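Got a structure for you, written out below as structure tokens; questions coming shortly.
Every protein chain except one is present and positioned as in the full complex.
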Amino acid sequence: MKSLIQKVVETLGPSGYESRIREVIRSEIEGTADEVHVDALGNLIARKGTRKANGRRIMLAAHMDEIGVIATHIDENGFVRFTTIGGVRTINCPGSRVRFLNGTAGVIGVEYLTNTYDTPGFEQMFIDIGVKNKEDSPVRIGDVAAFERPFLDQGQRLVAKSMDDRIGTAVLIEALRQLDGSPHELYFVFSVQEEVGVRGATTAAYGIDPELGLAVDVTGTGDTPKGLKMQVSLGKGPAIKVRDAGMLADPRVVSWMVAGAEKAKIPYQIEILERGGTDARAIQLTRAGVPAGCLSIPCRYIHSPSEMVDYEDVLNSVRLLVALLSEPIELQAV
Amino acid sequence: MTQNAALKALKAPRVGAAQLKLLERLTNACSVSGDEGEVRGIVLEEVRPHADEVRIDHLGNVLAMKSGSGKKALRVMLAAHMDEIGFMLTHNEDQDDGIFRFEAVGGVHIAYLPGKPVLVGKEHVPGVIGAKAVHLTTPDERRNALTIDSLRIDVGPGNSGKVKVGDRAAFATQFSRVGPSLRAKALDDRLGVATLIELIKNVPPNIELRAAFTVQEEVGLRGAKVAAYTLEPELAIALDSTPANDMPAWDDTENTRYNTRLGSGPAIYLADAATLSDPRLARHLEETAAHYGIPYQLRQPGGGGTDAGMIHKQRAGIPSISVSVPGRYLHTPVSLARLSDWENTLALLYVALVRLTPDILQADR
Partner (left out) sequence: MTELKSFLKNLISTSGLSGYESPVRQLIETAWKPLSDELNVSQVGSLQAFKRGQGVEPRPSLLLAAHMDAIGLIVTGIVDEFLRVTEIGGLDPRVLPGQIVTIHGRKDLPGVIIQPPAHLLPPDNRSGPVELHNLLVDPGLTAREVKRQVRVGDLISFAQPPIEINGDVLAGHSLDNRASVAAITHCLGELRERPIHWDLWSIATTQEEETFAGAYTSAYQIRPTLAVAIDVTFGSSPGSPSHKSFPLGKGPVLGWGPNIHSGVYKAFKELADRLEIPYTTEVMPRHSGTDAYALQVAAEGIPTMVVSIPLRYMHTAVEMVAVKDIKRTGRLLAEFAAGLDDKFMDELSWDD
């Protein structure tokens, strides 16, 4: 599975410009689904199976977009001013490298700072693409770039600039390959524009009209020095989301997921995230409402160019997903 | 054939005396978000003779359908918002003196309020937003910006009975032409409304036009949400007005954050805070402009949002983009736009519609 992970994390695909990663995923899932289509916003939707009498129509969503930057101005000396796509943090920018969709690479520089204690704002930064003037610039207003950093395999731990949420797409791809004989009509959605406000999942969910929804995304951890106060750690299994800033997970879905993990003897953690949100939020609010939850993969340094996950957590996420979806589902009031 | 001749051959609508007169009527009308009746009246009067069907929905949007004569027409939604920023009276502070507290409706630029005239209520009762005489202010006071809490709308002694708490107020600036420019309040988005009216009057045969004159854009794109759900288009274009911050910097260094520039043509959106434009539509607009020699500019990606922000998320997703006429000082009493930018916006939109085929949606985004 590591080669699949490397392939998806190294592909460019900032929000709104997901066509390359979509093609990579499309070829990875070729032959595994009954039907594959791309909707109006660019979500890649793969259906597997039809709804049996004891089955449900289920939407699974992992977003294939990543955070990035977009050029706003090329100045007279060829420096590219930019703004962000999604939750890029200023602190991670200076010295970072970015790659535009047209192949141009650049490094992020900063105006001279009189006070080096303050983090500069994006408006004080620029991308140096190595040209001398505006006329020579292969970049123009509106060109989009993603952060560039090679995939790092530390053995147990894996690091990449886009674990959020390519690791979720890898989990979905792997689950799609492994699932066989599910009673459910499963829609694997590789969604777009999550990082700018769960926009892709919003329209995909409307189109699919699911009876149950599950997002597969990363979540933060509390296991780094003086880190976030949060009881989720790397290596202790997939996290079952109870809440985040955008959603209260359906308690019936939470208990179904917990029971499934226990039954399959897969380690799991309970996640309460005080910031952020996932595609599950969009699914939950679709049409007349949908029971929704989220399977989270613990991840350190989210939205930095070096996001880290635990390989065992990834494998267990696939196992848990396959176990959950192979059986009929009974949601019980809690 | 020259590019100009090519444009002429397509019979693109132009901005003439009648269109300017209409824009004048539209900008002088008062339609603060939630109270769009006055502009709605003008819109209905203008589009009813031309549309196949016109209706007003539950929020007050005007929805106008007009099909081109061609077969396999593409269902296109065009949206322009009728509402403008303004005020609502919240408290009558002095029964005899005509002095009212008020709150802003939409993103009013507060620094532009003191010393400006307003029109209150449906009867356009004149009033002013005064400011304490400079002679009576302390140096400390002058160091602080005036807040909306410290300002009042004054309709004058003896006029309290003509207005009431809950009435809306709009800026009182009257439309004027200034050299190559247009000067008025609410150019955001009466320019879009005027453009859309012209397009309804000139629908190309290959288009099944679903026009939405929306309400409550300035308070959260609320009208567009329900309009797009109802109209179910195959693609959508929001027609709006976007800031031109193309003034010099204080130290004469290069202004790298101008958003758009006056006189550089229609602004095509690639990304704002609410929408990542459909690249297929962006490409189509750019190619069209280049092909016909219509000047255009790419709006600097960044904040802000248009009706497209709601439209593209409706139902199973609607490929969307925005095109704006650039305007300086939007959300103030006096906005300024270039006539040539409006003309080029109208031309670009018309020609882009003429060249639009269902093929555009065949390729994946």
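In this document, chain identifiers A and B correspond to the written order of the chains, with residue numbering beginning at 1 in each.
As a working rule, a contact is a pair of C-beta atoms (placed from the backbone, for glycine too) under 8 Å apart; a residue touches a chain by one contact, two chains touch by 3 or more.
All values reported here derive from a predicted model rather than from experimental measurement.
> Name every shown chain in contact with the chain that has been left out of the document.
Spelled out, the missing chain touches these shown chains: B.
> For the full complex, which residue in B:Thr27, B:Ser264 or B:Thr332 touches the chain that was left out?
Of these options, the touching residue for the absent chain is B:Thr332.
> Thinking of the whole complex, not just what is shown, which of B:His58, B:Lys72 or B:His135 touches the missing chain?
With B:His58, B:Lys72 or B:His135 as choices, the missing chain is touched by B:His135.
> Go through chain B and note every residue touching the omitted chain.
For chain B, the residues touching the absent chain are 93, 97, 99, 109, 111-117, 126-137, 142-146, 150-152, 154-159, 172-174, 176, 178-181, 183, 245, 247-252, 255, 257, 263, 328-329, 332-334, 336.
FYI, only the chains that are shown with their structure count from here on.
> Just how far, in Å, is the C-alpha centre of chain B from the one of chain A?
Roughly 36 Å, centre to centre.
> Where on chain A does chain B make contact in their complex?
15-17, 19, 22, 38-43, 70-73, 75-76, 81, 83, 85, 123, 140-142, 192-193, 196, 199-200, 202-204, 206-207
> Once bound in the complex, which stretches of chain B touch chain A?
Residue positions touching the partner: 254, 256-258, 270-271, 276-277, 279, 282, 298, 300-302, 312-319, 361, 364-365.
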